[in-house]
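Only a single protein chain was left out; the remaining protein chains are all shown in position.
Let's turn to chain A:
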Amino acid sequence: MIIQTIDTGILLAGFPSEYNLVIKAVLVLVILVLQSPRIAGEWRLWRDSQRAGREARAATGGQT
């Protein structure tokens, strides 16, 4: 269903059918990046450090 939706969406968006595979490849790559365990780990690390920073600022009343 998703593949068919992408196919139809590409055609309805006005792209020539020759672009179909390239757009699909880019979509697959984006999904790969989103699903990557390494990227997910780094995102979690960044989010935790942001949260820890916010909590530290709140605990010190905004004084650093």
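Before moving on, here are some points about what is shown:
Everything that follows uses one rule, which is that contacts are C-beta pairs under 8 Å (C-beta built on N, C-alpha and C of every residue); 3 or more make two chains touch, one makes a residue touch a chain; residues count from 1.
Keep in mind that, in the parts below, contacts and distances are computed from a predicted model.
UniProt lists the omitted chain of the complex under the protein name "Sugar ABC transporter permease YjfF" (options: "Molybdate transport system ATP-binding protein", "Sugar ABC transporter permease YjfF", "V-type ATP synthase alpha chain" or "Cytochrome bd-I ubiquinol oxidase subunit CydA"). Contact residues of chain A toward the unshown chain are 18-26, 28-29, 32-33, 35-39.
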